[in-house]
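Following this message is one structure expressed as structure tokens.
One chain of protein is taken out of this complex; the other chains stay put.
Going in written order, the chains are labelled A and B, and every chain counts its residues from 1.
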Amino acid sequence: MKDKNSRKHPEAWADRFKQLRADNSSEIARDEFILDLAKSLQEKEKAPLLWAKIENNLREEKQSKAVTFFRPHLLLRVAAVFILVIGTGVLWQKFSAPQISNSRILSKNTLQKVISTEKSYEAAIAELEKLASPKIEKMELELMFLYRDKLAIIDEQIEQCREELSENPGNAHIRRYMLAALQDKKETLQEIVQNAI
Amino acid sequence: MKKITYMLLAAIFLLTALPMHATEAAGSHKIILSGEKRFEKSAQTEPGKSLRIESKNTNITIIGSSQNKIEARAQVEISDADDELVKEFFENTQLLLEEGADGFVLKVDTPRDKLRGSDKGLSRLLRLIFDGTTHISISINLHVTVPEKYSISVSNKYGDLSIENVAGTFAITNDAGATNISKAGGQLALRGSYGEIVVTDFAGDIKLHNRNGVIYANNIGGNADVVTSYKRVRLNNINGNLLLDASNGHVKASQIAGDCEVSSSYKEVEISDVKGELVLRAPNGKIFVENVGKNATIENSYKPIRIENVQGALEIRASNSEIYAKKIAKNASVRSSYKSVQIFDVNGDLLVDGSNCPVELADISGSVEIISSYKPLIINNVGGFLDIRGSNNQITASEIAGGGTIRSSYKSIDLTNIGGPLEIDGSNCAVRVDGAAGDVLIRSSYKFIELLRTEGSITVHGNNSRVEITSIRALPATANIEIITTYKSLLLELPSNANALIHARTTYGKIKTPHKLSILDGDGKEVEIKLGNGSAPITLKSNNDIVIN
Partner (left out) sequence: MQAFENLYRAYEQQLLSTAHRMLGNTQDAEDAVQLAFLKLYRNIGKFKFKSKISTYLFRILLNVCFDQMKKKKQKITYQQQPVPMSYSEKPDLKLHLEKAIAALPEKMQACFVLFAIQDLKQEEISQILDMKIGTVKAHIFAAKAKLRATFFESLPGETV
């Protein structure tokens, strides 16, 4: 039997303890006493400055880390500047899933088209990232984790494909997976911007 | 000195050549020549042994055959600007099929790594400028036949894999490629990433782990253990238990012969025809469940849950989810908030803990306990006891066989045909009870209290409430009626054959009755009426008029 009053008065704890001991009471009664007493340890903890400290920590962490999360790879930025300087003839390609033929190694022309499409995706992603970044920060925590995890997985795929393509540039299969990953990232960022999942 | 000369030459060349090859240098690659070569290998073997394939950039097809041998055919395709390199590549490429202590090992051995570094110095730099890369492009097709009973182990990347008509132990890793396994059996452990996994007609247990890819499985003879994230999962006809973790994947699973444990989030989950127990965790995802053979436990938040036909008990732990449940064979327990809860046809007890939820229940064979507030509660046909702990709920309940205790405030309480004892604590509630087979106790205030067709004792304490008790169906000899109110009038209509001793007292009103009465005080404010043998004591008190018919 739980005696709520005994939680409030230490003397009552002692009396109950004394009684239980004198009665040679059952293990269950003694367990109940210990559990009741343990519950009384759930006192209000006060740490008025703790959140301020945590917030400081997180902001510092954010400044050093969160920026890199959405920052395009250095090589990409250099490539983007390079394209802007010399690429006056480069036309903006429409966003649509590119059709890669079934041949396993791409011809020169097809490869150029695919690379151009990849660049269009990358440019669109860079723009979308700027819009998505503040939105993701305001999301409900679990949803934010989810999107960050998803984007991290896609980024990893893109990075792996990029690494593989540097050694096997004309392989149609890898190009297809690279485009799929870029498209997935673009759609995910669009979803974040539109805030509709 | 030589180095400086090369660098100067390269720089001059770069400056002159750059405009001409600008788009290529920006990332494109100049693929000029391509070549293809075919290789074949075979070896005698016997069923029950194993084959390991180590590959990359390879599309692999493995087919089981009735012959006791392994046959492998490889088609290697490469492309590069340098015809000498293409030639050298093919000269040094071979298909290897070797038997070791652990079984056969099959691989396409290419000189890629060696040739990759063959260009040196200026020629390497020039190739980099003109071709964008020093590397060759390669793709391989590998077609293998093995005995029908054979174990397969594959480690592949950037290629599709297909296995058909083989039974054995499968240990597959296929990254960034589609995997298709059909008409096979044994034990399957398949790990992939990004590519689609399709397993059909597999006689045995399967373990599928896809990092971020679609999974389809159909007609699986054993247990299924499936993990993926963010992409669709479709599972059908699993002849064992299903354990599915689809973080953020749209899930559809049907015909599960064993138990089913599923977790996902933010995406829709549809589960049907589970013969065993169901445990489903899908926060923020719409849930549809149909036909569960044993108990069902569901966790969710924010999105609707719809479940029908559970042969065991049902437990729903949700917050902010709209809930619809129907045909539950055992007890049900439902927790939610703010959204509507509708539950029908429960063959057991029901608990609804729905803070701020409008609740509608019908056809519950056992007892019902409802904890809610602010929203309407509609209950019909309860076989057991009805216990409502509400506040500010408008309550409508009918056909409650076991009686009930009802607590609410401010809104109306309307009850019809209560089969057992009834206790209502309704501060500021208008109360209407039509048909009560047991004793009735009502405490309320300010609003109208109306009782019809009662059959037992009645106690009404109505502070400032007008009280009317009419059409009493039966007044047992042992019944006790006590009606006390203040400031408002009180009406009691007794059956013509009633045996009662009525004691009525008013402070400021009048006592009106057609019956013969004895005045107990000087001005007729306190009277006594004896009807029949006077067995049932009746006490009536009000500040206002009292009418006894």
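FYI, contacts are C-beta pairs under 8 Å (C-beta built on N, C-alpha and C of every residue); 3 or more make two chains touch, one makes a residue touch a chain.
Owing to the predicted nature of the structure, the values given are computational and were not obtained by experimental measurement.
Residues of subunit A in touch with the missing chain: 10-11, 13-14, 17-18, 20-21, 27, 30-31, 34-35, 37-45, 47, 50-51, 53-55, 57-59, 61-62, 65, 137-142, 144-146, 148-149, 152.
Note that in this section only the chains that are shown with their structure count from here on.
The geometric centre of subunit A is 23 Å away from that of subunit B, both derived from CA atoms. Those residues of subunit B that touch subunit A in the shared complex are 18-19, 22-24, 26-32, 34, 57, 59, 77-79, 116, 132-133, 135-139, 141, 157-160, 176-177, 193-195, 211-212, 229-230, 247-248, 265-267, 283-284. Interface residues of subunit A, counted against subunit B in their complex, comprise 79, 82-83, 86-87, 89-90, 104-108, 111-112, 115, 119, 142-143, 146, 149-150, 153-154, 157, 160-161, 164, 166-174, 177, 180-181, 184, 197.
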